[in-house]
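Here it is: the structure, laid out below.
All protein chains but one are shown at their positions in the complex.
Note that the chains take the letters A, B and C in the order they are written out, and that residue 1 is the start of every chain.
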């Protein structure tokens, strides 16, 4: 068993040539777990269906490789938005049985889990947070790791535009759904005090936050899906995963410290050997007042969605450090970082 | 005589409180030249009038400070687009007679010039380039500098959506107008061979480019306007200006080298004493195929104008180096850099 | 005294040539009241300042015609959005002393009023509604009419993005501000039961609505401004005003009935003598579920703001009836019509 990750580009959201080619060498029978973490181009408007198109296309590709059984063992984490210096691409994560013996003290492992479908009345409510927590825990179990060994939990959580219950209806925004999922992940990771996770705190009490969770939401799923990345003693494979923090959007130092902690040297602010970085993931937020380093920005007051401002700006920073446009960059860190802060994680080949 | 520069923020494009406060201490009679280099928030769509609003508001502010005579000595360089980690703000450049003696070997000087109104038949054509060249030369003369002393020429050039001449009409795009202005500036700066500046080369022969010109276009003016920044022996004032290159959008090294050449030390990729940087200007382009470091981007194939992708990404890079959101960032470097390249300039307090 | 209305086009939001030319024949001294009802082109995004630009430009134009005193007697009602078959233009309303005797039994009169500045704590709250009611009443008094004589009250009401009171803050959206203003107008017009106007009803109890009010909101004003149009016995002038209803966005019949009630014959669904229609105003809404005639639309679920869908669609309907692109079309009828309904008003030359 060894977890690997490989990047593949997409010419458009429906393009699966890269995915098929990357997957081709791997026998479906020996794939224990598969996860796709994909950045889809598209404008993210309410009537942008590029992610759904990408998902459908990827499912058809996996199905042709390994049938419904492979789909069943797969986790799909699609996120729209490739602004700035970003390439539309995906990371293919595989937990593959290649009979290789462990060569390092610790190595990357992955675990996946999917919850039952949430009831409409649960979405955005306390049970949603608890189910998120349980699903992260299940993914840790799947990976065979403790919560202290986890470097990153990637959580996808359902969102519902309109939820009708009897006479009343509640609307669960994407931000709210992420908030609930993040608090759940924080409980599972031991970073958030469960007793403080009450509905009044959702997207409100920003003193609560996980530190190793990236949370996404999507209307295309009914349950919570989780991919956990960890370093495990005795695991085979060449990779390790490391996560760290960004104090704010401009905190290039946070990215550099994370890379250095992972064993990647930097020269003049730039990573010395970019080939060692197999994957880079970032999630960065904006302060509630939209200010940065004390100054006004238009991130929260323009015709462009704030997440796009963030992704594009971060793409420049991380791209200038790694010398590549292939990083997975996301915005909105509600309950995943202090307000205005961020987190990043890299998967690197061990030296 | 001493050239100074001060940044002032705007709460919205019509806000001139910062401008008025910054200008207040300076007696209009002693202002030899005034230039406003302003980044206006707005969406830059064809029906975005934020720049015109900003211009009108700034004119009213200058008029109330120094009447029509001050307007006559002023140059207005407004540019829309504050995406990403950028603050909507302006630089107020003043050439002010403060009786102070020179304290450094060289110091910043500024020169301004404005051409006659171009005929409709000239816009986008060869005479336009020659008039741009003459206006840059006039601005150098106004500053009392040779072309070798110039660090940066900022050129604003007219654009015409539809030009009708007799029976025929030609359309001059913004990119084309910038191309013509840049080639003219390149001639004046001795960077472009005048014999190669023919209409067939406009926005086509990309082996021709100036290296110390930033060119903007606007439908609001009929002639070419130029602000030249240079370091001059014997000038008073504390500032110097330095310009350098960026190989591509992700070339943080180019920014760092320019700062170091200006005497600003860097630590861990970040400028050590940001208070010494009085102004930072950048202009960066995109390769014709939209690729960056060999990978596809969506910069040229998304619903967001490519200039916005560029500005937002660069705002992250330069912001993470300077620790501020106040930099003047612009895109489109046609004939101002090799395709996909860029240029930057900083004005710093001498050590 | 005679109220008149004239349409003038704008080449862009800052263009006042048409306004100046239309205003030129009128001596400022004899202008009792002036109102501008203007449709500004612009994209209506949060960072679109075309309306502010238009307002500033119009103020400068009025000031040059009649000084600060004329400004003081003027009401500015600017609204952004000229999608579809609509021309960016303004209606100049004048109450002018031209010594002409009454020639008809009744004729158009106008009345204007402006409230005191609202406190931040009042905006969006009950006092806001009461102040709106008082201002509409004051405008009726200014016009010298009873509420039964009023055909249309045009109300502009302040909006505040963020209102801070002590520790707490409340945000007043544009829709909420319109809701409050509309309920106030409904009280003044006798169309809404004052006892039902409570904060819990704002933008919620949609069984409450005025029938002769068009309400706009803007962050550029602190108080409520009102223009009342009515037909008054004994008034001079050639015009009368008539208002009616639209059952929904597609209800061309509602427009036709209003024109017919005003005395304009229709042939084959089209107005027979368009020159008799001096002004046409419409305001139309969308049902909460975004459906129309039982079918789904994308009006509330697309990248285009719903008001733009509405304005463009209505511009086709009314334009095909009147044979012109010069109608003042607005969306959002919260508390101004039943959900999904609308209202229209025409000013016509008496036969």
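Criterion: a contact is a pair of C-beta atoms (placed from the backbone, for glycine too) under 8 Å apart; a residue touches a chain by one contact, two chains touch by 3 or more.
No experiment lies behind these values; they were computed from the predicted model shown.
Within the full complex, the chain left out of the display is in contact with A, B, C. Within the set C:3, C:56 or C:82, the residue that contacts the chain not displayed is C:82.
Checked against the full complex, the candidates B:47, B:121, B:173 or B:350 give a single residue touching the omitted chain, namely B:47.
Within the full complex, the residue among A:27, A:47 or A:146 touching the omitted chain is A:47. Residues 12-14, 41-43, 45, 47-50, 52-53, 56-57 of chain A touch the missing chain (whole complex, contact as defined above). Touching the omitted chain from chain B are residues 43, 45-48, 298, 301-303. Listed by residue number, the positions of chain C touching the unshown chain are 9, 11, 41, 43, 82-88, 249-253, 256, 266, 268-270, 292-293, 295-299, 301-304, 308-310, 312-317, 319-321, 323-326.
One rule holds in what follows: only the chains that are shown with their structure count from here on.
No other pair of chains has as many C-beta pairs in contact as A-B. For the two copies, chain A and chain B, the CA superposition rotation is 180 degrees, given to the nearest 5.
Of all chains present, the one whose mean CA position sits nearest the global mean of protein CA atoms is B.
Chain centres here are C-alpha means, and the one lying farthest from chain C is A.
Measuring from the averaged C-alpha position of chain B to that of chain C gives a distance of 43 Å.
Once the centre of each chain is set as its mean CA position, chain A and chain B turn out to be 39 Å apart. Chain C has its Cα centroid 49 Å from the Cα centroid of chain A.
Each of residues 43, 45, 47-48 in chain C touches at least two other chains.
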